[in-house]
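The complex appears here minus one protein chain, its other protein chains still in place.
On to chain A.
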């Protein structure tokens, strides 16, 4: 007689039908998209105002260098003194006044330009102005020294080491970066999943005790089956909710973009602009990242991602189940919470610090076998090439530990129900194992 599917089914249906679960499934994406829409709206309102900046250019060099944009207008003043200009600005409600004095030598401008305003000006405004002046001053100095600015640009050399493994596979810095991103993303996804759904599993394990049905259940099924069923059933409910969230968020954000008229084309243009600004020789870089992704051992990665993600999640879920097994009510669980998340946080840090440094170093290797850290660390290492047998050993250790912890939790559970009302200490837990 197989109880496991029955228990899984009950846990799943019970979770999915639960009112607060349903509400959260639909509410969370709303809140999520709502907050983003709000932030987007607020920042657009914030930037909506056109700032008028008066420029008093006594040097007479910059008149044509300040170009108006959608949000900034420059009002070039001339023929008045600084005091007059200040007064004029104070009354007009302009954003500020830029004063470029006449100096003996152009380099002195670097230190003597002043921006007057009611409130302290935003960083972006100041840096833009500074850039303008800097370019001009630099150009002037080069000219003064008879240096052709365009020649400098021509003569600049960019060093790029080609990376190639002995087998002839090309790698690149950007590729390494892509690989790390993959592992890191997997790690964070796991982390999020555990934090969101770990508690749910714990509560589900406590459920029988708070409703006092535990003895009836335990006289029908083995605790290990009950716990396994709970972990799997609750996880499936979690996956369901997660998928629902992804779908809903996608739909909602599309709707929101359409309704609020945030023009996707404009956003794309903006992105392209950003890429163009961000990276010199950008198409090349994009190509490299793209080819880095292409060169990843994709099938291996996808399989291992699934195995490690499921295994890692189940492992931590079983720890939550063990806590649930040890206590009578949720209020008793606090003391056990921190130790659970520590190894996971450690894994993410180890992943980012040691794997970046040396993917096949001894520390990275050890941590990719320890089941509590392997889901993150091994996933980060795999793109750099880990022999299949090592991956398999690590997965086997992971799942074996999961089963071990469930067994351990079942043991605690069995003893725990015989002792109602006592808050267990770690010492007592160890003692229970001997029963």
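One rule holds for everything that comes next: contacts are C-beta pairs under 8 Å (C-beta built on N, C-alpha and C of every residue); 3 or more make two chains touch, one makes a residue touch a chain; residues count from 1.
Note that contacts and distances are computed from a predicted model.
Enquirer: One chain is missing here; what is its name in UniProt, given the choices "Urease accessory protein UreD", "ABC transporter ATP-binding protein", "Electron transfer flavoprotein subunit beta" or "FAD dependent oxidoreductase"?
Expert: From the choices "Urease accessory protein UreD", "ABC transporter ATP-binding protein", "Electron transfer flavoprotein subunit beta" or "FAD dependent oxidoreductase", the unshown chain carries the UniProt name "ABC transporter ATP-binding protein".
Enquirer: Who touches the missing chain here, A:50, A:216 or A:345?
Expert: A:216
Enquirer: Take the complete complex as the reference. Which residues in chain A touch the chain that isn't displayed?
Expert: Residues touching the hidden chain, for chain A, are 1, 3, 6, 10, 14, 18, 207, 211-222, 414, 417-418, 420, 431, 435.
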